[in-house]
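Here the complex is missing a single protein chain, while all its other protein chains stay put.
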């Protein structure tokens, strides 16, 4: 994964921080499965699986915990 | 997801913080599955699945941990 | 969920903190599945499922981590 | 659960802290399934299930994280 | 589990810390399933199960988080 995609954890708002958390979750998948074709093929599978959607939200929650601490909770 | 839905992690009470944690959990699902139609179709599925309900509560617990820290535990 | 059920994370003892962690775990389920009838129907299901019991204990552990930090570990 | 079983998170050694983390994990199950008869019936089930054993170890790890922080990492 | 196996969380290097995290994960299993015979019987089962291997790595990650904090991140 040569290209630069993550230069800072600092965001202007909590919402941007949440969206960065989502990006981290997706990059965690991308580093494990680099093929966009395979990932696209799987999207309708997990997109309609309640357990997979809950599990995805959990990965976002863990990443958001990291980013929120990094940003001093935007206080 | 252009609209602004998260401007602060600060809440007046722990209960409001818990309810924000639930919102974060749901937004984590919404960003992954933007179709309200699909999400509504899944609600009766996970709503009657003990494991899915426990997993949902776990995502809330992780988000609540973040929000509680952000609010200095409302002390 | 209009009624007030969570006004503070501070408890007198670790055991009260653990019991509050259990309440948070149950409220996380209740906010997701408000029907007491459905939740009661599910209790014998997860009550006799080892994996569901372990997963429930995990949600309590995460909430207890939050409450213990909130209470300065009752030191 | 009227009896007193948790009065402090402070332990003399990390090993005692780890054993308290195990107790917390088991109490999380006990509060969810108070019947000793049912819990005993389930022990051979999860005791020979690799995924359940890994999941149990995870609950201990989360509780140990809490207890280690409470004890200042026994430094 | 009478014998003494955990006297400190402090390690000389991050790698030793990671290996202690693995030991904690395995001890979490051992306290739940004391029979070495059963644990040995299960090793080929989870050793060739991708989900079990990922779940094992997660328990190590949680324990490593604890040990890294205990060691001040070896800075």
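In this document, chain identifiers A, B, C, D and E correspond to the written order of the chains, with residue numbering beginning at 1 in each.
The working rule: a contact is a pair of C-beta atoms (placed from the backbone, for glycine too) under 8 Å apart; a residue touches a chain by one contact, two chains touch by 3 or more.
None of these values were measured; they are calculated from a predicted model.
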| item | value |
| --- | --- |
| Displayed chains contacted by the hidden chain, counting the whole assembly | A, E |
| Contact set of chain A toward the excluded chain (per top definition) | 1, 4-10, 24-29, 31-33, 35, 38-39, 41-42, 45-46, 49, 51-52, 55-56, 58-59, 62-63, 65-66, 69-70 |
| Touching residues (missing chain, whole complex) on chain E | 13-15, 18-19, 22, 46-48, 50-51, 53-58, 60-62, 64-65, 68-69, 73-75 |
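As a convention for this text, only the chains that are shown with their structure count from here on.
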| item | value |
| --- | --- |
| Cα-centroid distance, chain D relative to chain E, in whole angstrom | 15 |
| Centroid distance [mean C-alpha coordinates] between chain D and chain B, Å | 27 |
| Contact graph of the chains (line, ring, star, complete, other) | line |
